[in-house]
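In what follows, a single structure is set out as structure tokens and then discussed.
Shown here: the complex without one of its protein chains, the others still in place.
Order of writing sets the labels: A, B and C. Residues in every chain begin at 1.
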Amino acid sequence: MKFLFNTGRTIRQGKYIESKLGQGYAEETSLCHIHPLDLLDLGVDEGENVLVKSEVGEVVLEARADEGLPMGMVFVSYGIHCNSIISACTHGTGMPDFKIHEVDICFTSEQRKTPAEILEQLGGVTYAGN
Amino acid sequence: MQEIKDMVCPFCGCLCDDVTLEVENGKILSTDNCCTIGNAKFMGKNRLKNPIKKVDGAWVDITYDEAVNTAVDLLLDADRPLLYGWSGTHGEAQCVGIHMNEILGGVIDSTTSVCHGPSILAIQEVGHPGCTLGQVKNRADLIVYWGCNPIEAHPRHMSRYTTYADGYFLDNAFRNRKVIVVDVRETETAKVADEFIRIKQGGDYAVLSALRAIIRGKGDMIPETVAGVTKTQLMQVADMCKTCSFGALFFGVGLTMAKGKYKNVRNAIELVDELNRHTKFTLTPMRGHWNVYGANEVFSWMTGYPYAVDFCRGVAFYNPGETTAIDILARKECDACMIIGSDPAAHFPRQCVEHLRDTPVIVIDPFQSMTTSFADIQIPVAVTGIDAEGTAYRMDGIPIKVKKAIDSDYPSDTEILTRIYDRMLEVKGL
Amino acid sequence: MKTLLIKNAYVIDPIQKISGETMDIAVRDGKIVDDVKNPDQVIDATGMLTLPGGIDSHTHICGTKVNFGRYMSPEDMRAGRTSRKGDMHATSGYSVPTTYGNSYRYSRMGYTTLLEGAMAPMEARHTHEEFRYTPLQDCLANTLFDGNWFALEAIRDGDIKRLAGIIAWYLSAAKGFGVKLTNPGGTEAWGFGDDVTCINEPIPHFGITPRDIIVNMIEANEMLNLPHSVHLHCNNLGKPGNYMCTLDTYNAIPDLNDKRQSLYSTHVQFHSYGGSSWNDFCSKAEDIARSVNDKPQITIDTGQVMFGKTTTMTADGPMEFNLYRLYHNKWSNHDVELETGSGIIPVHYRKKNLVNAIMWSIGLELGLLVDSPWQCILATDNPNGAPFVKYPEVMALLMSKNYRDAEFETLHKSTGKRVILPSLDRELTWDEIVTMTRSAQARALGLIEYGKGHLSEGAEADIALYPINVDTTDPARDYERIINGFSTTEYTIKRGEVVCRNGTCTMESNHSTYWVNPHVPPAYDMGTDAAFIDGFNKYYSMRITNYPVGEEYIGRNVCMESEASL
Partner (left out) sequence: MMKVILEVKERHKPTLPIEAECITPKNFLDPERVFHVWKGNKELDITEVFHVRKDGNAKSADQVEIIIRGDSSNIKRVGEYMDGGRILIEGSIGMHCGNFMSAGTIEIKGDADSWLGREMHGGTILCHGNVEDYAGSGYRGEKKGMTGGRIEIMGNAGDFAAETMAGGEMIIHGNAGDMPGIDIKDGSLTIMGDCSRPCGNMSGGKCWIFGTAYDMLPTFRNEGQTSVDSVPVTRFSGDYISRGLGMVYTANHKYME
């Protein structure tokens, strides 16, 4: 199904922002808020995973019902998950379309990746700590 | 145990300066008056202990001296270095960054470009009717939050400055003040509004235009609905705005990141200009990072431009869309990066992160961030507001000294940048 | 012990009553001394007009409003861009240049001391941060009190000693220099979108008038024994017919100080307008000048307008909004809680615009009609009337009727019916021009005893050497040489060191910040006054403990202590 994709700050994302490789951040930034009626149409239950595809990429997120959203729009908190599918095009303004992307969403049985896994997939080397 | 009062929170653009910290043996035990996010920032753990360097795909510990020398070599070797971040550090360090960039001939940009950069582009076209936050607290009887969600992003904004803040001319603010929220979704903030206007995604410009037309007495031409908003509601809101004694419009990245970007903000500013012919109205961007506005201030007085300044040709050149970090990384137009006070690998589109991976990167940050994974070296520093001090500018332009609560052995951003800068001057024989 | 000897200098120093003598000037450790033996550096100043360093007693160069002018004007930055070279950092901008741009351009004109005209105390930290990057001039900041709630309340309550205590607290907290009133009462009224139209109109909510503010502030200022007088931007700036308001204001000014004026009235060109609308707009410079000539307690600066593009910026928020409605260009406004306002719009003054041509004429008329140059300071209210780089042209216009007539020919044809400029034959002398560009400023600001504005023994060695041979230059005819000569010094010397040589700055930094610290009796110390502290914490959006600017913001600083007579 086609959706408009919206991203933004949440208080939990803000709270975990200094430890982005931790569990809290990983959870919060990989939730996909969807209107409950849209979830019905998708045949997805809250807590199940969805595959979100845009022109530039795809990502697995966990569905979360949210009545505050209009139908046809999904919301994901800022983070590395949403940025996997956001285009770098800025229309000459320096600012990507963080608030509006057309995406395709369907159910998936694939697991969500952790931020560390996404980083490694991108070719990053996680620092093990000291 | 020691209690320190009136500390400044280095998280968001509110720069709350009434925080109490309990400190013992060089550690912060607890906070009071902070929001959840601010508390998490003060209580942050897991600092990087020493500089690290990636050698053959593995991290090794290095000394500060070696880190400084490596950073200088990488930057001086580049034809078009990008110095990005800056919003998470204090003004004094930003000044050193500008001086450094003058001799490096690079591009210097702050996180502004991915938050309120478009607001600045709009202000550069039509100006900015604004005021300090205390002015709103003491006078405003109408608050509009447009495309922002302070309850989640600026949690104390409503209690310190707007909805719940009593002021000189409003002794019972909560009753005497109306709040309008405009958004594409019903946020937590929308739930406490007197009036919630739900706009279709991408419809801000049209709705702002419709309001301007109504204020100018051209309401007759407005159709029954505009981007999901009924004409009845538009007329009512226009009337609320015209008849208040002091209106304050706060807007967020809901306007700057949506379709049309800065032209949305320009339309909002011109709406406020129009309203000033009827009453008093002001507009304030809800700046995100605690010192992103400071970066704009420092860049302006040092280079003439608030962000996205290209010094490759020696003189300053400014053209967001061309000299902004996202565009430069996406187009692979830089060949080295220094990242300070921000984490682009978490917040930039993947295509940009791929160029960070393929380019020498120096990270200056107290914590391991996502950008660490793509860095060649990382240099840990003290956290301003905890173990370092410096100047920051609140979202309304008020300069505040961010104090330190504890001492540590970490160098401040200013100290480490000065070392890098001095070394650069030495290598270049200047 | 660094020493310098300037030989064969042709000196004009009105404070010392030296009117063109050839002499040597000796400098040791940044001060002028009687003589030096084996100087480290010798400058042969033969044929160079040698003056005390220039002082600008009203300019907008640093702080929130100026920086907003930069922030909102990338188009202004397209001009004046230079890259880093030697000791000079990169610069950008024309009417609102970067701090380095301001500093270098002032330095090449021989200016060594600058007074920022309007600093909101709540944003003082910002001004001081920019002072740090204005490296070649000593800086001072006028501090805004026009809408200060605590001050208004003290005036309403008739408690002038408390008013003095409040001023003292804010000045030392802001590390400010003088008391500035911008459209007193008007900026507070602007908090709800209103203004005041004359000095007798009550200010909403406070029940006092602008006259009450002005008179009480002058008295309190003198009680504190501050170096400078109250510095006033009158009500009604820029409105046709406002000269009556200006005259009323002048008539209310007491004469309380025998060393200097009791009121510094700034950018008076903007306050000398006749007519009832823009249609019958005309000059009233004669009336204003007559009033000033009668009143030694008043010193003015002219606020000269020069043609071209510039940016207007002032704490006078309502005035800027009116200007915006006239020009429809971009408009910024920034009200500061409990204190003041501010506004910014870009303008383009055009010769063929009748109003602009009249404004240009009024500034010059003031310069020619005020008898004493000690009472009439040359300034453009930079950048409001014009960027300060136009000063040499203003000097030449005042010194040459030929030049004025030639310029006048190019203006809107009706200008002659609205002004008397063409009938004025006075041509200012060298001594008068020197007075109007440094000596009068030093006296007006109370800086003579701090060694500024003169070259006496013990004075600061701030010296400007211009490539002008007075004996062979007739300003009336050679006005181009006046313009060129005053545009770029041979040497600008700051604190005994050459900071600019033929337009190239040769030092990274050599400056101080001057601020006042008036001592008041404990009963008037607001730092311990419970009512003040409570009110402060209740209504400001910042805690009082975080408000004062610490000394770490001002590198080398000169604290000017005074004992209040309360």
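Going forward, a residue touches a chain if its C-beta (ideal position, glycine included) is under 8 Å from a C-beta of that chain, and two chains touch if they have at least 3 such contacts.
Just so it is clear, the model here is predicted, and its values are computed rather than measured.
Judged over the whole assembly, touch between the missing chain and the shown ones holds for A, B, C. Touch with the chain omitted from the figure is made, among B:62, B:210, B:295 or B:309, by B:210. The omitted chain makes contact with just one of the residues B:42, B:318 or B:410: B:318. In the complete assembly, the contact with the undisplayed chain comes from B:104, out of B:104, B:197, B:244 or B:326. Touching the chain that is not shown, out of B:191, B:332 or B:428: B:332 (per the contact rule at the top). Which of B:110, B:124, B:378 or B:391 touches the hidden chain is settled by the complete complex: it is B:124. Mapped onto subunit B, the interface with the missing chain covers residues 78-80, 104-106, 121, 124-125, 200, 202-203, 205-206, 209-210, 212-213, 216, 218, 221-228, 259-260, 263, 266-267, 270, 311-313, 318-322, 331-335. Not every partner is drawn; the one left out touches subunit C at residues 72-76, 78, 329.
Although one chain is hidden here, its contacts on subunit A can still be listed: residues 91-92.
As a working rule, only the chains that are shown with their structure count from here on.
Judged by the touch criterion defined above, the protein chains link up one after another in an open path, with no loop closing it. The geometric centre of subunit B is 34 Å away from that of subunit C, both derived from CA atoms. Measuring from the averaged C-alpha position of subunit A to that of subunit C gives a distance of 56 Å. If each chain is reduced to the centroid of its CA atoms, subunit A and subunit B end up 22 Å from each other. Residue numbers of subunit C whose C-beta contacts span two or more other chains: none are found.
Residues of subunit A that touch subunit B in their complex: 4, 6, 8-11, 14-21, 56-57, 66-70, 73, 75, 78-80, 83-100, 115, 119-120, 122-130. By the touch criterion stated above, subunit B contacts subunit C in their complex at residues 5-6, 8, 17-18, 91, 95, 99, 102-103, 120, 123-135, 137-139, 160-161, 167-169, 245-246, 273, 276-277, 279-280, 282, 296-297, 300-306, 311, 313-316, 318, 391, 393, 397-401. The residues of subunit B lying in touch with subunit A in their complex are 11-12, 36-37, 40-41, 44-46, 48-50, 52, 54, 57-59, 61, 113-114, 117-118, 121, 149, 151-153, 155, 184-187, 190-191, 198, 200-202, 253-254, 256-259, 261-262, 288, 308, 320-322, 324-327, 329-330, 343, 345-354, 357, 367-370, 372-374, 378.
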